[in-house]
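To keep things clear, I will list the structure first and then write my remarks on it.
Partial view: only certain chains, each at its native spot in the assembly.
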Amino acid sequence: MVIIKVRFHGRGGQGVVTAADILAVAAFKEGYWTLSFPMFGAEKRGGPVVSYLKISEEKVYDRDEIHDPDYSVVLDPMLLGRDVVLGLKGWLIANHPSLEKAKERTGWRDTVAIDATKIALEILKRPITNTAMVGAFAGFTKIVKLNTLKETVYEWFEKKGEEVAKRNVEVVEKAYKEVEG
Amino acid sequence: MFFGKGHSACYGCPLPIAVRNVLEALDGRCFVVNPTGCLEVTSSQYGRSAWGVPYIHSTFENAPSVASGISYALEVLGRENEGYVVVFAGDGATADIGVGYLSSMLHRNDNVLYICLDNEAYQNTGNQQSSQTFLGASTTTTPAGRVIPGKTLRRKDMIAFALAHGTPYVATSSIAFPRDLRRKAKRAVEFVGSKYIHVHCPCPTGWHFDPSKTVEVARLAYETALFPIVEFEYGRLVRVKKIKRRKPVEEYLKVQGRFRHLFKHPEGGRIISELQRIANENAMRFGLD
Amino acid sequence: MRKVVRGFYAVAYSVKLCKPNVICAYPITPQTEISENLAEMYANGELENCKYITAESEFEAASILVGASATGARTFTATCSQGLILMSEVLINAAGMRLPIVIVNTNRALSAPLSIWNDLQDSMLLRDSGIIQIYVEDNQEVHEMIPQAYKIAESTMFPTMICMDGFKLTHAYEPIDLLDQETVDGFLPPYEPPIKLSIDEPLTFGAYAPPHCYMEFRYKMHKDMLNAKNKIEDVFKEWGEIRRDWGGLIEFKEGKTVLVSLGSLVGTMKEVAKEMGLGYLKVRTYRPFPYDEIREALKDCDNVVVFDRAVSFGYEGVLTIDIRNALYGESPNVYSFIVGLGGRDVPKEVMEDCVSKVLSGRAERYRFEGLKDFEEVTY
Amino acid sequence: MRISLGAVSRPLESLNDKTGTWAVMVPRIDRERCIGCGECYMFCPDCCIEMVQEDRKRYAVVDYDYCKGCGICSEVCPANAIEMVEKVIE
């Protein structure tokens, strides 16, 4: 049984858990079994937060935290460092304006960088980068289709109002395409 | 250094503001007792302690008793002059789960300075209502819903509670006024027996406001008279912090996410007037205007 | 309907379907969001004939439910760790009073040192107390266990506690086949207590018992709890028919070497068993203890490998002691591994390593597995 | 790893945690404007402002290793001497 393991890094308050959860729902819609959960921490807002996502064709039994992710997704450029590539087996997907700088900070070759903060500020007017990074992950991995993701994101944010939902969909799409391109 | 940098409280957390000012005022001559809660969790991880003074955490509810125990031990071991016994406890620990033990400590009039850091909810577990949460506030256990517009109960009056126990020194303060707090901490330790200071600590994370506004929100609570700043010695009101120009409660409510629904919910208006009534009553009771 | 939800919600939603009358809990990680979910339903008017009360401590929450349950209300609380121990005097009392309170315990380690993370030290400490304890493997099981727990509690008149691993299950966001109201209504009748406080029939609850009769009450309690095994089997079977068969008091797969555990470790255990061609035994009902079932299942195998997540300090792993008692006089070697305390991960590799120790004859009677190197210091 | 008796912990080990990494914005203190009143010092939740005496001038200095960038100091400064600026991402 193949399990795709994704680890998300960010800070309390940045929506790291939501990032994993949105992707979980999207992947579930595509027929996968998914399991996502936050790092089991006692951190307060601002402290580093991690969340996990496992995607598989079959039910996932293993509930351990992910120590050997296939992907590491980093929502906050300040967090780029050794920690986020610990045990990493595949790609680092980083929020950073510069691919080179990002690589430099982590020492990880297989890195994709996207300036998620910029996208977020542009469209959401707030530096909440989780949806952008979700889009980037999907665009890069193609594990979930853009449309499924858009639908998921829309539904997710609908309760906060149509406007918010639409903007987040826009963010996702933009990030998806930027990475894909 | 009595309380170290590197603790892990949220951006803009009010608690360290209160703690460091008290510790500095008392020159670090403190045995600190701290129940489970935000302060504890952000300052006392093994190998990451932020405390430069002797510190003990036991359970969520027993801080008053642990403090009594320390004061008895110091007395009997001839170490009374080593330092003051100071409790820093959340509102939940103080007014809810630990209230019986507080009652007992105050009743015995044990030689302890008890400081309640009131952020009006169980913030450590994620903003669940406590008995100190204001009417109308939306918390995770009194969420503003279709039927119920946030918290429906009034606050437990901890000043009246402490006074009912004949506590020699009882006061309120706020992180908006560190000098006030420092003075009160110093004044308090001049009393033998129990002293109780209730400190208002607006929590950006739980109350939903920007972390840079912690002090401003605290000041508004005082300026609207929702959180009066008062001082009692031997049961007598000896001093209040007068309000120059009292503001309507809306000014306080509208800057916080937890009250946002009041401006929309059908019951909101009623609750806002009730809160205004409480503010007026405070102003009357303590002569704040 | 299959939906991706968090463990908390899988619990709360199922509780709602069971139509409790009084819900009262106190926040504690990692239980809190169960209460929060219920509070939200309450605020939105989704809980009919129901009071949701915010208590000021777990002790109080349990006590409120004692009053409510004795008056004939269907009740619910959730807690764990410090909260469970704090309310233990009340729960033990409720057990003796035979009040069918349903409790979800989101297993968490005990203090000191404080830990919000998972192990089973909390609920296992109360194994003597006359509370039915059921351990679940995943969120689907807990979701489906809630109505069953009510039926068990109310037909046996014992407090019934579902134990689900904190974080590992509570925080997991995964696909769940959600129950619907009709299914639950069809399965779980309204609560009609055989005894309750009422003006018409003014009974005295909580009488005290001098030596001339106390022992008989305790004997009856014990016997009723043993009999509860049948009732639990029945309820499980009935559920299996209308919904899904999760097995009986235990779930067992034969093997010469059999792994034994409970709770969320079972998922990993089953995988390891499958990959290594071993048997496994999942303890679903821990109290009443399935003595006969376990003895029958394990008596002829070579090795029994118990994965324990609670220690009786100064002795051994808690589950192991119970298992060895059940196998007394039989011949399997019983090895015990104490793993996963205070949230320490138990990856497959650790389990596999334990098994190979056993198979290669390097295993001891019991052992803490997964420890790091450390130096002992005074401070 | 050191495992102590009863998990007693040594004082002030939090200093090893450089919470400065949390900051997105950081305060920049205009030394000219600063009147050395100490308000920022007293209000900083992260205890990372120090008052420095230099000749006859007293002023505030931020320890960026720990500053989380909450912005409180900037809000409370009566002299408007503190501006919050974006932390440079290297």
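Letters A, B, C and D name the chains as they come in the text, with residue numbers starting at 1 for each one.
We take it that a residue touches a chain if its C-beta (ideal position, glycine included) is under 8 Å from a C-beta of that chain, and two chains touch if they have at least 3 such contacts.
Remember, predicted model here, so these are calculated numbers, not experimental data.
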Total copies per chain kind in the whole complex, with one of each drawn here: A x2, B x2, C x2, D x2
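Definition applied: only the chains that are shown with their structure count from here on.
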Between chain C and chain A, distance of the C-alpha-averaged centres to the nearest whole Å: 34
Whole-Å gap separating chain A and chain B, where each centre is the average of the chain's CA atoms: 38
Cα-centroid distance, chain B relative to chain D, in whole angstrom: 24
Numbers and ranges of chain A residues touching at least 2 other chains: 42, 46-47
Touching two or more other chains - residues of chain D: 2, 4, 7, 9-10, 19, 22, 68
Sites on chain B touched by chain C in the complex: 36, 46, 57-61, 96-97, 99, 122, 125-126, 128-129, 131, 140-148
Chain B - residues contacting chain D, complex: 1, 3-9, 11-17, 20-21, 43-53, 175, 178-179, 210-216
For the chain D and chain B complex, residues of the former touching the latter: 2, 4, 7, 9-19, 22, 42-48, 63, 65-66, 68-72, 74-76, 84
